[in-house]
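Note that one protein chain of the assembly has been removed; the remaining protein chains are unaltered in position.
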Amino acid sequence: MDKAYELLIKSLPDGVDIDFVQDKLAKQNIETPSWGYGDSGTRFQVFKQPGAARNVFEKLEDAAEVHHMTGITPNVALHIPWDKVSDYKEVADYAQKLGLGVGAINPNLFQEPEYKLGSICHPDPTVREKAVGHMLECIEIMNATGSKVLSLWLADGTNYPGQDDFRRRKRRLEEAMHTVYAALGDEQRLLIEYKFFEPAFYHTDIADWGMATLLAMKLGPKADTLVDLGHHALGTNIEHIVAYLIDEGKLGGFHFNSKKYADDDLTTGAINPYELFLIYNELAAGEANLESELDIVYMIDQSHNVKPKVAAMIQSVEQIQIAYAKALLVDRKSLKEAQDQGDIIEAETILRAAYDRDVTPLLIKVREKLGVPANPLKAHLKSGYLAKVVKERS
Amino acid sequence: MDKAYELLIKSLPDGVDIDFVQDKLAKQNIETPSWGYGDSGTRFQVFKQPGAARNVFEKLEDAAEVHHMTGITPNVALHIPWDKVSDYKEVADYAQKLGLGVGAINPNLFQEPEYKLGSICHPDPTVREKAVGHMLECIEIMNATGSKVLSLWLADGTNYPGQDDFRRRKRRLEEAMHTVYAALGDEQRLLIEYKFFEPAFYHTDIADWGMATLLAMKLGPKADTLVDLGHHALGTNIEHIVAYLIDEGKLGGFHFNSKKYADDDLTTGAINPYELFLIYNELAAGEANLESELDIVYMIDQSHNVKPKVAAMIQSVEQIQIAYAKALLVDRKSLKEAQDQGDIIEAETILRAAYDRDVTPLLIKVREKLGVPANPLKAHLKSGYLAKVVKERS
Amino acid sequence: MDKAYELLIKSLPDGVDIDFVQDKLAKQNIETPSWGYGDSGTRFQVFKQPGAARNVFEKLEDAAEVHHMTGITPNVALHIPWDKVSDYKEVADYAQKLGLGVGAINPNLFQEPEYKLGSICHPDPTVREKAVGHMLECIEIMNATGSKVLSLWLADGTNYPGQDDFRRRKRRLEEAMHTVYAALGDEQRLLIEYKFFEPAFYHTDIADWGMATLLAMKLGPKADTLVDLGHHALGTNIEHIVAYLIDEGKLGGFHFNSKKYADDDLTTGAINPYELFLIYNELAAGEANLESELDIVYMIDQSHNVKPKVAAMIQSVEQIQIAYAKALLVDRKSLKEAQDQGDIIEAETILRAAYDRDVTPLLIKVREKLGVPANPLKAHLKSGYLAKVVKERS
Partner (left out) sequence: MDKAYELLIKSLPDGVDIDFVQDKLAKQNIETPSWGYGDSGTRFQVFKQPGAARNVFEKLEDAAEVHHMTGITPNVALHIPWDKVSDYKEVADYAQKLGLGVGAINPNLFQEPEYKLGSICHPDPTVREKAVGHMLECIEIMNATGSKVLSLWLADGTNYPGQDDFRRRKRRLEEAMHTVYAALGDEQRLLIEYKFFEPAFYHTDIADWGMATLLAMKLGPKADTLVDLGHHALGTNIEHIVAYLIDEGKLGGFHFNSKKYADDDLTTGAINPYELFLIYNELAAGEANLESELDIVYMIDQSHNVKPKVAAMIQSVEQIQIAYAKALLVDRKSLKEAQDQGDIIEAETILRAAYDRDVTPLLIKVREKLGVPANPLKAHLKSGYLAKVVKERS
């Protein structure tokens, strides 16, 4: 592998500073979701996995395993009420003990029977109040756990034409969000997710990045847009939206996952790894060219129903790491020159040169520095972790 | 309304025989699904409805209410094991007592933990045997209940590239279906459903009408293709597929429902009623022009999570009835002339003349003959049926 | 037909004021596009139609025929340079002589060889200057013809990953548009169109309503968003976007047409007439509920390659008229009540009651008032207009 690393270094374009690249990779920070460690279901069946985490503490243990293997996943997003406990201080303490921090808090606005026709967009004000109350409770949990991010995914929408009035729902949404926004602390942020459709829906109240971003703009500087890779119409150029939001200063976060058709929650990079690279290419370009630093929260949002949960998470982290590594190796100076000259083939060739590389030797170096295994997935599979938790958790 | 009916009759094109139309409408036969009457869920939540049927007998009672209101839904499709009982003769007898018959039997090949990686396409032969065994059990239930149709929807597929071998899965599928086919009685049929995708899938083993139809051809004359309106890629011209299958003599059945984006199971006709009309236009044309009768089983396949279940079913039956009525009013002779001359606007105008009609007065006449209320949905809502079952079933 | 009209009137819900409805329909104003009257092509072939207009004056004559038949299409949108003349005063005068006005001016930013890699987003500043210059020329044509609307459709985009930098293109776009905006007169408006994709593209620079609207917001109150029905991903809920833009006060105009799959430019209402109704339902609701009047320019944007051009335009106008008429008949008071109570079936039934009506008798009344034929399409086809222009224009 040392030889392979040497060959890689020698072949790098002049403009690429390998120390800078390694530094960036060592500082990469991907949040994993607590709900990716517990049993989850499809519309037919919750396929139970032996050893799946049964509560927030076990979820933190699984997240710690991912962090021990990869070195770049120090934070864990929580979902309320799935991770509800009586004392959130305990959660924060246990996370800290495991070398972790509490990431984004995710309110749940879709699972109560009252939310059948929506939560903060519901025609009935008492339902809206309940939903706002739940979000305010989540801010308190942020305060208790040290979380800095409230991450809103709204499953509100209608199922049939005529069911409700689009504009009245929009105004209810804005009103509720103003209340929530006002409760945020100085260091806290609100990230607003959008989604093209939900099964059996006729419309979703925050259907695209435009609706999320206009809402974030109305709320103020603590509100930004969150891009979930699975929440777009097929064919959508997601990297363009990412670049657009960077330029508007409203890109706040990512939910990584992958899809073949719809919102599939497959492991990140599983269907089109080149698209993941092109998205990271915009992020790396943004980091390189902007006056100020990007302030983006990178989160995985996956539910693994067929893959073993911890292994699937490590696999996803690796995919994101690979995409970032390749994006950092793009020869940006030459790329800009080719673009300015309208030399399409040369510009594409420069991008592809970075993408087509095997970055394994580089990642091994970075992992060495991070003190984690050279091959995280393999190391985890061999570690006996799964067998151990199967035993403990049955 | 009599005046309205007179006006309608006067305005009909010469080629339309109103007695024939009324006769066809009186004989229309739409099967309703037992699973549309019980509680069903989304991936998040089973939204329970007060009064929802709790077992197959209550489902039959709900189906009887739909038939009493509409007069054209005499059969009920069953789903095994959701409708599992120890004695199926009891089910058939109770149906008969309610004026109903048992329609298609639908095996369930997706809900057992063993089926996580597929049923009859699963790599493990013991899983495949279990799945085949279940289908053979369903044929026995057909024998016990007098059902003539085995309706197969296969949720088999893979979730990730490489997970399994497409061709080996195809051969397993064919092998299993040959066994099942061989067990069918002389008067029994197999209908094969296809589906473009299932959430979180990478491929489905019967992905489109082509795969279903080639399989049906290999099996023999008792096997035909079933078209579910929600199981196509967006933009697919479903009426073209319907016409194609009629011409190949392999159109065996329909699953009616509606979708905005994906497989949404919305009530039939809710999103694009013109498309439903265009599909019925092919069916009516097929009935009019073919040497032999079409032998198609018309079934509704919907799960109502937000609409009241029985009302939603009646609403769907009405939509299908409207589409058929309009299709029967198409001036086929003039349409053919316009088509032969390449007169696009005239041809389209002829179709639209039928579609744009208000067929309410015609349907009222037909309902009179059938001895059912003039406005089935309204009659049901006023009947107190829901209040009654809420009381009985709590 | 008088009887039919009486029956219609009797059956209207209480809240519908038929005089108001007739008044609204008589004032409906749909702009037709000059380019819909001339020969146009597909990527393979320009299918020439005998009698197709050969210059802007003949296009105005065809537009006048449409207005004579329908009474609601007094304005004609022009496309520069397709309608280029040396003296635009002549065009305005000829239009006036025909009883028409000049509608929106549409710059062409895609047909010059220089625009292969874009116009105002092009990497080369000289190309951008040319494109801006063309738009400024269009504003002068507005001044010369009395047009009040500059309608921008930007075909800019890239074809391959890496070809150009998204953010640099965005900034070039904004810079150019600020220049153009500054040149608008006090009574003039800029409408910004968006488009999901163009064949063979990798990205379009104004890809969706969000990008168009953020740009319009940056430019100022004279800039608004234009919705072209064909420019969305399949499955997009267009009526939701329409309602959203109404609420934001940024809905400036429509381009009507129809599509089955992509940007198909089929005649309006040809594929999903219910969707067209649902869009008009939002517009009628907006008119009814807003404090101030909507200020929207309704335009048809179609290229007829297989249908006869003038007939196709009349057919489209009729479809739009039907959709508006039905939307005006919606019982809004009852609808709101049903929505507030979460009565989905009742709310949908109210909408469908309006949609399922045959509004022909109402439209005949309105056409009587307008002094146009009861059946515009039929009257046109019988008028001998096509035969006349075939002779004149050969």
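Letters are used for the chains, namely A, B and C, taken in the order the chains are written, and counting of residues starts over at 1 for each.
The criterion applied here is as follows: a contact is a pair of C-beta atoms (placed from the backbone, for glycine too) under 8 Å apart; a residue touches a chain by one contact, two chains touch by 3 or more.
A quick note: this is a predicted structure, and the numbers were derived from the prediction, not measured.
Novice: Looking at B:L60, B:A243 or B:A284, which makes contact with the chain not pictured?
Specialist: For the chain that is not drawn, the touching residue is B:A243.
Novice: Which residue from B:E112, B:D208 or B:D356 sits in contact with the chain not drawn here?
Specialist: Of the listed residues, the one touching the omitted chain is B:D208.
Novice: Specify the residue from the set C:A182, C:L290 or C:V306 that touches the hidden chain.
Specialist: Residue touching the absent chain, from the options given: C:V306.
Novice: In the whole complex, what residues of subunit C lie against the chain that is missing from view?
Specialist: 41-45, 47-48, 110-111, 113, 116-117, 155, 159-161, 196-197, 199-202, 234, 260-267, 270-271, 305-307
Novice: In the complete complex, which positions of subunit B touch the hidden chain?
Specialist: Within subunit B, the residues that touch the unshown chain are 117, 123-124, 159-168, 170-171, 196-197, 202-203, 207-211, 213-214, 233-237, 239-241, 243-244, 246-248, 274, 278, 282, 285-286, 289, 335-336, 338-342, 344, 347-348, 350-352.
Novice: On subunit A, what residues meet the omitted chain?
Specialist: Interface with the chain not displayed, on the subunit A side: 3-4, 7, 234-235, 237, 260-261, 270-275, 306-308, 311-312, 315, 322, 344-345, 348-349, 356-358, 360, 377, 381.
Keep this in mind: only the chains that are shown with their structure count from here on.
Novice: Taking the touch definition from the header, please name the shape of the chain graph: line, ring, star, complete or other.
Specialist: Basically all the chains touch each other, so complete.
Novice: Could you state the distance in Å from the CA-based centre of subunit A to that of subunit C?
Specialist: Taking the mean C-alpha position of each chain, the two centres sit 40 Å apart.
Novice: Touching two or more other chains, which residues of subunit C qualify?
Specialist: Counting only residues that touch two or more other chains, subunit C contributes 234-235, 237, 274, 344, 348.
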